[in-house]
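Please read through the structure below; I'll follow up with questions.
Only one protein chain is missing; all other protein chains are in place.
Here the chain labels run A, B, C, D, E, F and G in written order, and each chain numbers its own residues starting at 1.
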Amino acid sequence: MRLKEILEAVAEGSLPPEKAEGLLQSGEVRYLDGLAVLDAGRAVRKGVPEVVYAGAKTPEQVARICAALVEPGRRVIVSAASEEHEAALREALPGIPVRRSGRALVAGTGEPQPTGGRIGAVCAGTSDIPALEEAVAVAREMGAETRSFYDVGVAGLHRLEQPLRELRAFDPDCLIVAAGMEGALPTVISALVDVPVIGLPTSAGYGLGGDGTAAILGMLQTCSPGLAVVNVDNGVGAGATAALIANRAARRE
Amino acid sequence: MRLKEILEAVAEGSLPPEKAEGLLQSGEVRYLDGLAVLDAGRAVRKGVPEVVYAGAKTPEQVARICAALVEPGRRVIVSAASEEHEAALREALPGIPVRRSGRALVAGTGEPQPTGGRIGAVCAGTSDIPALEEAVAVAREMGAETRSFYDVGVAGLHRLEQPLRELRAFDPDCLIVAAGMEGALPTVISALVDVPVIGLPTSAGYGLGGDGTAAILGMLQTCSPGLAVVNVDNGVGAGATAALIANRAARRE
Amino acid sequence: MRLKEILEAVAEGSLPPEKAEGLLQSGEVRYLDGLAVLDAGRAVRKGVPEVVYAGAKTPEQVARICAALVEPGRRVIVSAASEEHEAALREALPGIPVRRSGRALVAGTGEPQPTGGRIGAVCAGTSDIPALEEAVAVAREMGAETRSFYDVGVAGLHRLEQPLRELRAFDPDCLIVAAGMEGALPTVISALVDVPVIGLPTSAGYGLGGDGTAAILGMLQTCSPGLAVVNVDNGVGAGATAALIANRAARRE
Amino acid sequence: MRLKEILEAVAEGSLPPEKAEGLLQSGEVRYLDGLAVLDAGRAVRKGVPEVVYAGAKTPEQVARICAALVEPGRRVIVSAASEEHEAALREALPGIPVRRSGRALVAGTGEPQPTGGRIGAVCAGTSDIPALEEAVAVAREMGAETRSFYDVGVAGLHRLEQPLRELRAFDPDCLIVAAGMEGALPTVISALVDVPVIGLPTSAGYGLGGDGTAAILGMLQTCSPGLAVVNVDNGVGAGATAALIANRAARRE
Amino acid sequence: MRLKEILEAVAEGSLPPEKAEGLLQSGEVRYLDGLAVLDAGRAVRKGVPEVVYAGAKTPEQVARICAALVEPGRRVIVSAASEEHEAALREALPGIPVRRSGRALVAGTGEPQPTGGRIGAVCAGTSDIPALEEAVAVAREMGAETRSFYDVGVAGLHRLEQPLRELRAFDPDCLIVAAGMEGALPTVISALVDVPVIGLPTSAGYGLGGDGTAAILGMLQTCSPGLAVVNVDNGVGAGATAALIANRAARRE
Amino acid sequence: MRLKEILEAVAEGSLPPEKAEGLLQSGEVRYLDGLAVLDAGRAVRKGVPEVVYAGAKTPEQVARICAALVEPGRRVIVSAASEEHEAALREALPGIPVRRSGRALVAGTGEPQPTGGRIGAVCAGTSDIPALEEAVAVAREMGAETRSFYDVGVAGLHRLEQPLRELRAFDPDCLIVAAGMEGALPTVISALVDVPVIGLPTSAGYGLGGDGTAAILGMLQTCSPGLAVVNVDNGVGAGATAALIANRAARRE
Amino acid sequence: MRLKEILEAVAEGSLPPEKAEGLLQSGEVRYLDGLAVLDAGRAVRKGVPEVVYAGAKTPEQVARICAALVEPGRRVIVSAASEEHEAALREALPGIPVRRSGRALVAGTGEPQPTGGRIGAVCAGTSDIPALEEAVAVAREMGAETRSFYDVGVAGLHRLEQPLRELRAFDPDCLIVAAGMEGALPTVISALVDVPVIGLPTSAGYGLGGDGTAAILGMLQTCSPGLAVVNVDNGVGAGATAALIANRAARRE
Partner (left out) sequence: MRLKEILEAVAEGSLPPEKAEGLLQSGEVRYLDGLAVLDAGRAVRKGVPEVVYAGAKTPEQVARICAALVEPGRRVIVSAASEEHEAALREALPGIPVRRSGRALVAGTGEPQPTGGRIGAVCAGTSDIPALEEAVAVAREMGAETRSFYDVGVAGLHRLEQPLRELRAFDPDCLIVAAGMEGALPTVISALVDVPVIGLPTSAGYGLGGDGTAAILGMLQTCSPGLAVVNVDNGVGAGATAALIANRAARRE
């Protein structure tokens, strides 16, 4: 049972308000035998869609969970999905569109309801794109409009100018800036804009600190106030936080 | 020269628009002989006020910088200020109000211009208050309205109910949640609200990981999407990010 | 020679008590050529059954050790067992029941002797189940009664209510609470119960601290006294400690 | 309002049972202006007494909090108390007994109600005594009977024999074993007893890993199932967990 | 050209002493095209045989180097050798004995010249045997007599008695004690003997610190003076150091 | 005896060339009873002047060493010197100029011989100046010409323009770029110039990684080839390396 | 459009100087659909050639990028290239020379333009050769002349003499010294030469610190001023920095 149906049932008088409140607060839990206990209430409470974390699951498990989740006109997100996960998913969901967005897959039909929130998505290097696009997939499913800019490295600052100009024209409510290696781009950009920036460190690096440690420490040590950080490669967290920011701003409009 | 003066000069025709643009983009740098180079342009670009980080400065240095910065009707923030910093500041600024807000001091007269942004500020234990109130001081100087709740520990979840009820009535644009030790409170609260949460880990802890490492790792590992993090005890960063979020939301209103 | 046989021999008069004491105290060591030296005395001394740690052994080695250990009416536990270990074990022990319990396998016939001790077993997410069920397998083989609750995440605290109610009705002597990521669940639960809690951190996480470091540091930093911790994914340690607690309590009854 | 008063009020009929239940479950919070928010309900819920952590507080703050807490026939525990804390406390509480127990102080009159639980307390070196005796103070205030053994180092195993013999005669429900440096003693003892052991690592060490890291890692890596661990120098956690174990066992008697 | 040949040549008068000295001090370097530069002088200077570290080499590389090194009546040691290395070696050296000794292989004919030095080799668990036997292989090739004792765990101290008695009868010049997990055995044994102990930490462990970190930190933190340590799994270092100790002692006889 | 004197003695015929070669290669060691063994040869071999590291010495020790070293027309550098070191030095060397240069002191008369090498010195924030100026002091004593630029933060990239323009006009042989916090400035600058950059991370930071770890990891992870790094706050190393680079370039002129 | 073409166009008058300046400063970006955004301007600005980092790319991606980059008379460098990368590259570029240089591949025709800069390249052990030769490949493509010396270990210092003598004859502008394990060689060599040394730590090691951590820390802790460091296995960074040093020196000639 979903928010809209709950509210409609209240409107119809078939559901007493206090019971509806209970449903909304406690969530609705769906059990998928032995595989997962899904907190359908979270989508209602937070506006964050259900995300299946493929990292620690076999392709078969992911395919089975998604098959149980997908409904007409709705989509499910699979994060940290390998090519094997994708193949299993496509096989398990014949006829249903499966779209890759960086490390994530979006399976299902229909389109998210636009909220009016706007998010700029920027990354430093080619290898940061998968994490960034996972964030973008989550943000878009939460109804935010996104615009992406790739390969805006600090090693060539002149390349910042055009994206910044386009970003200012887009007038985003917040930015997601992904970077690996020394992770300096979010700091550099944050100093040039007046909206909040979500730093998304990635595991693209080498040698000492190359697993994302240098990048996340650099972002945490930023000398530019207005930058907050999610964990290494956590595109889901970056996208969800950014969309909450943007959607809140749009709600007040 | 400040934003308002710049804009007025443009309006008066005494300053060509293109020159004003240059001023706004490049900032206006004030040199304080041998002590600091102040980027007055940042306040204009980002809406983040000048903050004097007392952590690595002597009381005399802080007092001298603030004396140079304070102007009638304006305030300067001193972060990570010890009692010695405070005493030197009060002595250097006779007749000027100096107010302590956790780890921060706010010196000067007048009040910030309200933006309409609203921020809820919550902390887990008594020892998290100084970092939280530093964040609150920065957010208030950026024009946001704040409401604080102390000692909302996860070791007594029943204590969450009343603050959450009051927070929902306040309808904030985002939350700052400070916690040391295991740092679980931001995750717990983030799961129960639909606005973005800025996690502010503090160095209140003991033994292995007790310098804030456990707290920040816990927040970075959150299982609740919608939580982004600043560095340990970084009240300035938390307050500035939260105010950027809230002010952006208010701007779209 | 086992405890019962020893005691019977004492009762029969065929074994002098002082010699029996020596046997019981020093243990009886069985050599398995080149593979392992088994301390059969530990089961007698501590009431902890023999556990074969499969982590660093080939499927063939595990199968061979278990084949040597299994006796009618008894069971052996294999911890950290992969699917390959399981297959080899089933092939090596035709006709003997092999049951998977999370990361562990229990091979053999018969049932453990109930002690009357009671243990509640709770975990935060789906991916914590394998470690938790390994703990449960060890505790059950030590004679304790267990009851398991899955997916009791801190990101949805309302889900805590029903398990807590059921746990209180079960009246356990202690709890095992498994969690990965930020590892907050043991702290949250420990604050709500008046029995000791064994925190079992798991390696389910991502990015910085995602190998279980964030989870174990969080549990060690707990703000709720009454929580002690075992190492990451150490289901055997959690189960054995919990069973020692519960069995001790039952013994005093 | 305290448990006894609550129960008496219920018995008198002046407090409805359901309201009493609410009080007991939610706790009763006492505010100490600007210093602390005390969760008096925790003592009721968990049987763990109020502990004032002196680590991050000035002597004056500790003295003031204790003065507010002490009542006739009751005691308050101050953990991690320096000599300065002790002096301030004695000055603030004239005529009230203040007893040092390792890192802790116990201030107040009367004696805890014995529960019948029994705890053996063992430490490896002289410098582990303060953490151990802090644990003992907490356990004794929770009503458990304790017996302490000092300087039972693994570098002289023969010294283990007499304490172990005395411990077996004492028949404890669990053991607290404190050790710094390589932290091996809890493992060695755990292998020789059939009750649960709480490992209490201390910061007594030197060089690499000498801040308690080697000790806690060693205990977490124990090869002896039945040992759970608290954080470095966390005497309060060790004492509370041990007392919960012992009191639970005594309750079933 | 080897030490004996050099000395003989000097004795014969065919080699001037000063040239011999140069040879002995500077070593004799043999180049193996593109694969390795062998410092044959080290064997002469230090009495440590040439060891081929297989860890970072392909089976083919190892086989080729050994084929170049093996001479009648001499042996070469391959450390950290996998089964693939072993297979390639046996194939490359048909008719030449290849003996596995833990992680090491010893290929070649003949026997080392006994020096009279004696080394006791002890390990804690089954999984420590490979590192210990690698040490033993090196020590034996350096002419020392060794005696090994397995599975002497601290979790069953009674098992220490018989090995210690046998060790005292053997009267070794030093001991190698290998242990993983909490690494306590070297400390325990060092406290009971009056010869130097070389601690050999192994990577047999689990969870936090389970890669040998807990073991090596524990040995470095030892409370028993007379214990020195080599790196994790460094059997070659342990064996060479122990043999230098024992051979020195034997030389003074 | 110094290089010039050695060469003069050779020229005069009073010192045979082969003996001079020995002196130059082996250095000339001056013993300062119980305090230090000075390698006067290093100045000759490397062109790096004698530097007294004050970090681990008392003011009296530093003063005494310098008093022994100072000669007319020469200077000695004291690195990591506190105010107490400076006071003791001034008292011990009456009439001799002592000049502070960041963390360093330069005591003595005369001026270094210019080599023609040119070094640009840039730092990110006010608190990076002491480390940078220590580097500058060393470089200047090695004969290089330096030019310093302070407060060139990445949080205000427009501030880069003027220094870069001036630097290009200065045409340096290499740059020293000091930065704390996220340490991004060396990467940003390195991408814009065609001379080698020496990154000098400083311990100016806060929270996790704030002791210089974030800064040094960031510089090591640089995405801009052409940047090499010295240790945190190691102004001496940065200055010496930069001067070797610049002096080498000037030598080839 | 390349530097030469730009300059020719300026010379021809077909390109105004100010426009050329813009091109040179801002770079010329070539997009390779979905794979990479190439900053062709960097080669112009810094003199560092385009390097394709194969570490995080599939063989197919690397082959495709190189196929797009290679032009007659030019070469592209592939760093961190596996055998699979090499095979794919050779297949994708039939008829074009592909040369392996340690971890790197150099594909293309023609030879770099000599600059007159000279670099000595030294490594400690066989397993350091791949990183060193990657550095050499980059330096040679930047026009520097290089001379390599392998297996110059500190465990056999006599082996230093001949390479040092040859190096002095070669008269390099700087040295690259690669070492794994304890990483002492760069310090030892730096103390004996008067040119700057770039330390290149490698991941050749074992046990604690064996991933290059011990090597890089050792180089950063060097007691020999004049040594700067790049990250573990970062041959590209070492080669580019060394070539910038050498080419700068040659430019001043």
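One rule holds for everything that comes next: a residue touches a chain if its C-beta (ideal position, glycine included) is under 8 Å from a C-beta of that chain, and two chains touch if they have at least 3 such contacts.
All values reported here derive from a predicted model rather than from experimental measurement.
Of the listed residues G:Pro49, G:Gly210 or G:Gly235, the one in contact with the hidden chain in the full complex is G:Gly210. Note on the undisplayed chain: of the listed residues G:Ala104, G:Val154 or G:Ala228, the one touching it is G:Val154. Contact between chain F and the unshown chain involves residues 25-27, 29, 35-37, 39, 41-42, 55-56, 80, 201, 203, 212-213, 216, 231-234. With the whole complex as reference, residues 126-127, 150-151, 153, 155-156, 158-159, 204, 206-210 of chain D touch the missing chain. In the full complex, chain E touches the omitted chain through residues 42, 45-48, 51, 138, 173-174, 191-196, 198, 216, 220-222, 225-231, 234, 236-241, 244-245, 248-253.
We adopt the following convention: only the chains that are shown with their structure count from here on.
Chain centres here are Cα averages; for chain A and chain D they lie 45 Å apart. For this pair, chain C with chain G, the centres built from the Cα atoms lie 54 Å apart.
Multi-chain contact residues, meaning those touching two or more other chains, occur in chain B at positions 42, 153, 155-156, 191-192, 206-210, 213, 216, 220-222, 231, 234.
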